[in-house]
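Complex shown without one protein chain; remaining protein chains in place.
We call the chains A and B, going by the order they appear; numbering starts again at 1 in every chain.
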């Protein structure tokens, strides 16, 4: 990737100006920039904006856009509130050397199909905050994107949740073939599925099926798992066929739900 | 996170007899270059390239098969800093092979350094050189090539006698008869039969037929192929390169460019892994062309994508095995028929294919009739070449899958079926005599074979109980065991040759020069150990230098599991000869007969104890003090084997299979090997551990994938995953006591034997877990699950 001009703003206002008014490209972790052969007229580095935090504020857990995956994985706060969820979600992504670079904001902005994290964020009902303050559901942002230039400031999570992340990978550190996350949060069930190989989606019918029952029966869980595979679209790629993804998804959803239910 | 049963992986659990017997050999000595490599001292080709070298980039074909109509380099040449653009018109019209093999090569000469035709996506079209890398890249992208796109052949099952002919060019030829029929898309063919296979099969009360399809696999040595070149003070072309075979490289470049070999020097520095992938000339011709054209140094390091798309892969093969046996399991007939895919060019086509038979069929030498045959065909995919296992892994996968099916059919313990039929010490196989690598073989009585012990110990380590090979560990998870045995070779008899020169230096140490090529295996260390043992000195008294066509004696290079056995034997001979010369020189000095002199602990002593002289003092005498009698004491010796004693291995694997997802995990892989005396037990073990992991990768997921237009889809490490350290539970390797009389201090080879068993052993474990015989490699979760689902629907059998 050739970058013609590189800006390192120190305030969010300055960054937003560069992105919105000068059509700059916000640069998150930038780990995969070099695989892009295009030319970027203006790169806007977000690393000097103090967006690197995981904290509790205003009734939410806030994760700054420039927080690295390694920070998610090792955060005592996230561990205390979500158990092993974030560790399970991100710790199979290549290696810690990459996870020390890639960021929450970069992953969200890219709306990558293969993302592990976006599936978990969808299941938790996370919100994305665009500077200077617009808030959207992560799930709807991933589905519909955002019109015009935007600058992701942070992600908001519920202060705690019982949730589980399940995935299928061919090798331990490869991209997932398919992944699923389930959460019991705000007195309802949320289920998300990603790497279909398209981006993460909520399994709304399965969620409705489970309703507000905190301890659904095995049978109910089984039905929800099957419903999740029926309501979503799957595709084929180098790693697996659509049929295979559809075939194994119920097992992953069931395992996630059972783990949360306990 | 995986649970590991034991806190530490098993190291050498038991001291080998050989360790007692020798002082340096059979001891775990750290690699002589190890610390320097860990500390990152400049050592690899790209670390050493001259700062002023031109950067070379290659323009590659975007089409699987095409004719180049025109190449317009005018825009590129206008760029400041661009030194030259070279195309097929700048190359002599000389067909060569890129396979680094002996002379004459058993591979067809079917390749031009650059050609008017391109035969796979990634085939070289033009060479660009510029003063910096960015300019070279940019210039390469500005070169306009007009192609006449031709219809390719991508499916190797459709290549034979296809109306599309991949190699119609008249100049190409074989060097000796290898069954080369390019008009039929056949790069090589072979057939042999011992006894009457059809008659024996017809007379066999029990028969099985199993056909496996093994895929193309990539080496993925972590250092990409890299070379740089320059002209020395005498105007000679020097190429420093990550090659496994300096001499073959020199010879083939001389042929390609019609240059006298005296004008070329090849140097191999440290290499970041080879596994057969660097046994070829992929990069050297292009830096050489630039240096010859411009007179300037030139450097080329392939990108990882280029390594994937445009070096070599393992040969994809379809192996059909038919077995006939008596009800007690005694084999009556083995028939192995192979179709091999060599890709666009025929490098190693014949030899990998023949090794599928020659290094597997002798395992079961009690059989009455054996047949082997088939074809190696061209397709418009990246060429296949040498890769660790070299046909044996493909053939063995077929043979050991079929043997397992036979055991099921007979209701016999698969271990006992193998024991009943397998080769033992003091025995031979007709196959040894009939099948070599491209030529006839060499009759050979097996002088060392501890397969029985390997099997006994392997069973013990895995806890083999033929009545309890499967265990349900969770509602959807099952653990199952499987096994396979294997053999390899140790060099190519009467073809491979290695040499060594040892010279006494002032200070009383020895300079050991070998042509052998250390790929990171530790062969420099092993060869120094052999010299130190024979001379009765310490490792630190040996300074080794290897792999430089100007400065070290000849060696064919590192391939075919040859270095320890072939080059090691040369070192042993040189050390023995040097010791004799030292004793003769000192006995002259003392005025005694050589037999009245001993040389021990670096001191020469007369038997009567009257005179003694240290090696250190003698070294100064002979080089500085002895007036007209001063001389250099050195010895040069060579070795070429008249046999290729096989190492053996018994493998037992335990897998865990998730029946809901089809995911197969290797929980424990036990391999017990007979490599003769391991010159350095740790290095031998690691060869096997590393080989096993590559074999496990091949069994489960490594796969070269293409689009329907012939574009490689798995062209980087995101799309072609190799095993990480979290992918396998435990690998347990042990060596057994064994002594090969023809090898140096009893040694055989260890480089390839490790890779051979996983595809078959894992298939056999999956068969036990599910009742399904998987035959299409690799066994991805999807393939495994679909096979289980089919079996559930009652469609049992092969998939």
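Things worth noting here:
Everything that follows uses one rule, which is that a residue touches a chain if its C-beta (ideal position, glycine included) is under 8 Å from a C-beta of that chain, and two chains touch if they have at least 3 such contacts.
Throughout what follows, contacts and distances are computed from a predicted model.
According to UniProt, the chain absent from the figure is "Xanthine dehydrogenase iron-sulfur-binding subunit", selected among "Xanthine dehydrogenase iron-sulfur-binding subunit", "NADH-quinone oxidoreductase subunit H", "Inner membrane ABC transporter permease protein YcjO" or "ABC-type sugar transport system, periplasmic component".
Just so you know, the chain we are not showing touches A, B across the whole complex. Although one chain is not drawn, the whole complex shows that of B:281, B:301, B:516 or B:615 it is B:301 that touches it.
Hidden from this view is one chain, which touches chain B at 1-4, 7-9, 11, 28, 30-31, 33-44, 46-47, 219-224, 270-273, 275, 301, 303-305, 519-522, 680, 682-683, 685-686, 688-694, 716-718, 722, 724-726, 728, 730-731, 733.
Even with one chain removed from view, chain A keeps its contact list with that chain: residues 1-6, 27, 29-35, 40, 43, 45, 47, 70, 91, 94-98, 100-101, 172-173.
We adopt the following convention: only the chains that are shown with their structure count from here on.
Work out the mean CA point of chain A and of chain B, and you get 43 Å between them. Those residues of chain B lying in contact with chain A across their complex are 476, 660-663, 700-701, 705, 713-714, 718-719, 721-724, 726-727, 780-782, 785-786, 789. Within the complex, the chain A residues that touch chain B are 168, 170-175, 177, 238, 240-241, 244, 247-248, 251-252.
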